[in-house]
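See below for the structure under consideration.
Note that one protein chain is taken out, while the other chains of the complex remain in position.
Chains: A and B, in written order; residue numbering restarts at 1 for each.
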Amino acid sequence: MSSHAHAGGSTVHAPMAEPSGFIRKYIFSVDHKVIGIQYFLLALTAVVVGIVLSLLMRFHLVWPNAALPFVSGGQMSQEQYLALVTMHGTIMVFFVLTTAPQGGFGNYFLPIQIGAPDMAFPRLNMLSFWVTFLAFVCIIAAFAVPGGAPISGWTGYTPLSGLGEITGPGEGWGQTMWIVSISLFCLASLLGALNFIATTIDLRAPGMSLMRMPLTVWGWFVTAILGLLAFGVLLAGGILLLLDRSAGTSFFIPAGLVVNDQLQAHSGGSPLLWQHLFWFFGHPEVYIAILPGMGVASHVLSTFARKPVYGYRAMAYAICAIGFLGFMVWGHHMFVSGMSPYSGFAFSVLTMSIGVPSAIKTFNWLGTLWGGKIQFKTPMLFALGFVSLFVSGGLSGLFLAQPAVDNMLHATYYVVAHFHLVMGVAAIFGIFAATYFWFPKMFGRMMSEPLGKIHFWFTFVGAYCIFMPMHFIGIAGGIRRYADASAVGFLAHLQPVHEFMTIAAFITGAAQLFFLFNFFYSLKFGPKASKNPWNATTLEWDTDSPPPIDNFGGHYPSVYRGPYEFSVPGAVDDFIPQWLEPSQVARVK
Amino acid sequence: MPSTIVTEEMELLRVDKGPGGGGFSGGGGDSGDSGDSSGATRVPQRAYITGMFIALAGILMFFMAFVSAYIVRKDMPNSAWIPLPVPRILWLNTLILIASSFTLARAHSRFTAKDEDGFRHWWATTTVLGILFVAGQIIAWRQLAAQGIFLATNPSSSFFYVFTGAHGVHLLGGILALLYVQFRATRKVARGTAVEVVSMYWHFMDGLWLFLFLLLYLGR
Partner (left out) sequence: MRIRKRNSGSAATPALLSLILVVLVAITVYVFASNLPWAVRPAPITSVGAEIDHQYDLTLAVTGTVFILSQLGLAFAVFKFRDHGQKAHFTRGSNTLEAIWTTATIVLFLGLGLMGHKAWAEVRFTPAAPDAIQVEVTANQFVFNFRYPGPDGKFGRLDPKQISASTGNPLGIDANDASGKDDIVVPTLTVPVNHEINLLIRSQDVIHNFYVRELRIQQDAMPGMVIPLHFTANAIGQYEVVCTQLCGLGHSRMHSYLNVVSDADYDTFLKQQAAGQ
């Protein structure tokens, strides 16, 4: 695409009028900024719930017989533990990792960073949020329905999830609510993806060619494409599962099953089919969870190292490659499932390949830092933490990608360590980096640096303390989703490690209070933020903090250069923003 | 298409290209927009076309999930697959749907020719044919039910109902869109754009039905 500057600079239109009334302004708003904050707050609620669930899990693993007055029965039972496992995974993957980075920050900043006044379809955007909200209500409701929450894991494998209550507590109404919630989430995400893609393609400001888009935009854009192509498949699977459960069909349930001495009247479906449909969605889903974070990491690293992103083009292509390959590797979740071993080999080769663009990104992050002038503000700390955690978590993937080694490690804590490091910490660090970075723009106030730093140190060290030892437990044969290890001889000696991880988890969980306090306190009492407190280069820093209703107050920017022009030789300032006309750039004489 | 008679909206669709023509800073002022000058977001009409392409991609993946499930299930060893006798009326329904695409194309060209009456006539015909299709599908369902073939009867009947049901629901959405364009003036979306995107959707649903029908017929 050509990148011609617009003669006479940006054009001016009459500023847009704000909607009136509390409801239209804050509840049923079509403003992408309000919707972004709504998604963010939803994710914040979900992550608090998710963390509480995980702390209960970790507590149970170490003190299984402790009296817990708030739990029915006074003590946590096996099925309650499994319900926690299921709900923790579901809530975190969907309502935190898919919601905050994309629905939250993507919604807020994609239009602004490309110079648009809003998303392409604002009312559709509002609908997406409220359907997501409804999905969240449904998943929380699963705790309250008869039988309680489902116990089949966030992966919902059939026949455990397909036969109803007879396979276990929570498999009745609870599992149904799970399917309904996920299906609603799929619909909302599809609509959201549509918006993101159309906006990125059609609403870019003059001069904003694809190769001048910030890497955050690349991240959101490719993530949306993944979502568009993946969520429909999960929705289809969910519908078929619902039919198996309530309409007597047998898509996923074979004939001749006997559960609790009762012969099930089903005819010849395939549990493997559910796994294929689920993981065809499920693998792109985890890239949906990490790609926005990668975009944020690149963006923040560059800004605070005062250097362009090293290898911008390679980074953009790597995001695309990860997205593309992400659709071809789903079978690596199924190496021991009974799927053809030849397919297993093919999936393995493709999975090892996806390590390549990920490695490229890591090298380029290091390259961005190299020779830089690094300022250690809180957003930067979390971006640096992201790089470290992504390396740690990504490398264990290389073990799991090989089916021979996976024979040993499948369904052990090694897998749990791997995905928590990449999703449960690295991706979360991406969200934290984004929050600390963009809080001034979103709310017009600065967050406290000291509190931010304390939050970072505790969380970074804490996360490693929780999840590194899990590799060890996995190698020793510690099996995941075990409510307790007492029945298995070889697990007994691992209890001290579990204790260590539990204590680390409680401390790290508690340390999040620093973040929550900082966030809400700064909303009201933080020092006022200027337009561009970080001296950053992308379009969102050209407008007020917070931005007016149409993002740019009636004037629409034009873009004259790439997004990471830091420390350009010959320029007086160590950054040249995208919106500055060439004639206005102060040059050294 | 007559070169001298071209709607404003069609002009826009051809002019809006590249980042410079992004819509709101293009020199065309309000003619580049939705006509809603009260300041709501100004979206280039092109975005609605892009949006429909994207929507169709998502919908396609949804149906492809069902299709791959069908193929897997059918070809399972010891599958106990009892082929479904495809109701004959489905042939008629298919012809009706194909006809509706032709009438829709006709309506589109009448619109381009600024022949409002012609447009409304052929557009309405399309809607009627669509409704007839859905009615025909319901009749097919009742014929199967009369033979004792329901959703859970056997795997091939399950897929039949899922395919036709999912497609039918989407087609109903298309019918609602057709009616909306017929009777209501759109605000943000220029009428030409609305005609364009609804047509895209309808033709896609037609093509999808042909594919599903072929699959069901060959798989019996």
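Definition applied: contacts are C-beta pairs under 8 Å (C-beta built on N, C-alpha and C of every residue); 3 or more make two chains touch, one makes a residue touch a chain.
Since the structure is predicted, the reported quantities are computational estimates derived from the model, not experimental observations.
The absent chain, not drawn in this view, touches the displayed chains A throughout the complex. Within the set A:50, A:268 or A:526, the residue that contacts the chain not displayed is A:268. Touch with the chain omitted from the figure is made, among A:139, A:387 or A:504, by A:387.
Within the complete assembly, A:167 is the residue of A:167, A:249, A:522 or A:578 that touches the hidden chain. Among A:39, A:121, A:136 or A:464, only A:464 touches the chain that is left out of the view. Considering the complete assembly, chain A touches the hidden chain via residues 77-79, 82, 151-153, 157-160, 163, 167-169, 253-261, 263, 268-272, 305-314, 336-338, 341-342, 344-345, 348-349, 352-353, 355-356, 359-360, 362-364, 366-367, 369-376, 381, 384, 387-388, 391-392, 395-396, 398-399, 401-405, 407-408, 410-412, 453, 457, 460-461, 464, 468, 471-472, 475-477, 479-485, 487-490, 493-494, 535, 566-569, 572-574, 586.
To be clear about the criterion, only the chains that are shown with their structure count from here on.
For the pair chain A and chain B, the distance between C-alpha centroids works out to 33 Å.
Contacts from chain A toward chain B in the complex involve residues 1-4, 6, 10-11, 13-17, 117-122, 190, 193-195, 197-199, 201-209, 228-233, 235-237, 239-240, 243, 247-251, 255, 267-270, 273, 276-277, 280, 550, 556, 558. For chain B in complex with chain A, the residues that touch the partner chain are 18-20, 22-25, 38-44, 46-47, 50-51, 54-55, 57-66, 68-69, 72-73, 76, 78-80, 151-152, 154-155, 158, 162, 166.
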